[in-house]
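Complex shown without one protein chain; remaining protein chains in place.
Right, subunit A next:
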Amino acid sequence: MFFLSRQTVGRHRHLYAGSFVALAVGVFLLGLAATATAATIAYRGPSAGSIAVTTLGGDGMGPQRVSVSTSDQDVSGLQTVLSMVGAISGFITIFVIASTFAFAVASRRRELGLLRLIGATPGQIRRMILGEALVVALGASITGAVLAQLATPLLLAKASYTELAPVKLEPASPWVPLSIAVGIGLLVALLGARAAARRAGKVGAIDALREASLEPPRIGPVRVVFGLLFMAGSIVLLTLIKPSSGEAAVPLAMFTPMLLVISLTLLAPLIVPVLGRLWAAPLVAWTSVSGRLARSNVVAAPRRSASLAAPILTISAIAGSMVLSLSFAADSAAATLRDGMLAPIVVTGGDQAKVAATPGVAAVDAGLPVQFVRVSADYAQLEDAEGIDPAVASRTRRMTPVAGDLTALTGNTVAVSKEMSGFEHYRLGDEVPVTFLDRTTAKLKIVAIVPDAFGINPSFLLPLELARAHAPAAKPERMFVLPATGTDPAELVQRIEGAVPAVAWDAEQTAGVRKGNQLGLILLLGPAALYSAIAIANTLLMGSLQRRQEFVTSRLLGATPNQIRRMVLWESSLVGMVALSLGTAITVTVGVLIRHAMTAGVPDVPVTVPWGILLGIAGLCLTLAVGSALAPTAYILRVVGRETMVHQRQ
């Protein structure tokens, strides 16, 4: 059947143009992520900066010798972002391909029926559609890979010396990463085309004789079952976004929407008509005929409306929940900072002795930053720790232990944060094997478990002397200063070099968190948004181009071009609104849950809803939807106008 696939793709070029572009962009992004990841893997930090340790073993795993890089020239941040970009690209590609191919099959019922009539078995039809997917995918994947290869130096130049990769990155050999990207492209295309191929196999020979190529109104029970399963799965995940999930809540909030989107897309042929009817109510009341027509078109072709709504729903839900989750996470970080800090003054970059000698200063909490490699059963990891004087630190920061006693923090001991203890199942009295950067090993006994305070305390707190012993050159990064009783902090700030009020320091830290989030969002959502824009434009373009016959009939029946344009305008707005309301529902659900999860136990958390970005996403989706439905309509109407004139002259 492959010879047929090759020729039919050529014939239905306009149907597949969208899939081609979408897949090429997808493979481009995947390829870029892959080549950049290869560059980070190929990157070798200064060879001196690593420590070899032996893991403990256990759980059926023997001890292993591992080497841990101690250089802060770490490129894992970039790797993480790149792999997320890859995952999102792949996810959205499957969607676009699936909806494009569903369209291609629906619009070719007669042709497929004819093939069945002259002796093609259902299996052969299925293989033909898959073959078409393969033809499109091959061309698109290779195009995408070539583009990725061309763009790689540019990306690496941009990514070098940033927070994510504070080093110079050089392109590595492209063959392996690009082959992987092309392979994924082909796989994703075939996965996306599978459902369409199966539906094509169900077309009967008798469809060749039927004039109307109307879609069957029912959706299959399998689809409903899967839709409900995904829905159930997402609800389970949503219930996990609760206070006790700690840090896991944010990734959950970012990725559960994807499952919800799958579920809603599967169920869309059931949901879209209902919501469409609701949204159409004001439209029908307001317009004369065009609103009514738009409503019937959206409601009567649920499958078409559903596939038009899918890309809008996808990007609005995913982008919305990410933006909102990260904003709320930053809010909660701000509240934690504010609550964790007792000292009114923070000094950065000053000299400890000089600060302590300033009149009016009661105490200086100058923690020493120190790093060690923590050895676990099956891995070893570089950890940040701080050497503190518990007597002072417990007055400048809120660190009343939830278990244990900070006064015991002397000698080879450690206090761990609540989250870390939960992660590693550490209990009081456990001994944590570590290797300091001066290559001495030690076993640190856990004497206290303290509340989490991101931005103030690292996960491990050591006695000051222990930190100083293993990191003699370390200098405090910031000092928390307590004024003597009767001294006005505002006045004291003036007299200490590099001092700021704690409130200002908090604000600066929070701003830093938001800025970091923003960079991540741009990296994550930028490609996804570009991609969804293509998808939205693509499905609507195809949808409109297919309606040529309908427009001709309407024109002959006496509809003016303006009436048709208005109908298309309302129709695409309606589909857009339906999709956006579903996207909003997901965003709000996730937002409420994450907010609850992050603010439980912390009073007065500020609420920052990034209205500008959220409304921008919605507006962009709607504009794209309406624009890409109207543009082809205008084109068709021009052509049709010429034809009807010829008709009338004859």
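Heads up, the rule we're going with is that contacts are C-beta pairs under 8 Å (C-beta built on N, C-alpha and C of every residue); 3 or more make two chains touch, one makes a residue touch a chain; residues count from 1.
Everything below uses one rule, namely that contacts and distances are computed from a predicted model.
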Could you check which of "Anti-sigma factor antagonist", "Electron transfer flavoprotein subunit beta", "FAS1-like dehydratase domain-containing protein" or "ABC transporter ATP-binding protein" matches the UniProt name for the chain that's left out? "ABC transporter ATP-binding protein"
Among the options A:121, A:173, A:239 or A:560, the absent chain makes contact with A:121
Touching the hidden chain in the complete assembly: which of A:63, A:77, A:139 or A:204 does that? A:204
May I ask you to list the residues on subunit A that touch the chain which is not drawn? 3-4, 7-8, 10-12, 111, 114-124, 204-206, 208-209
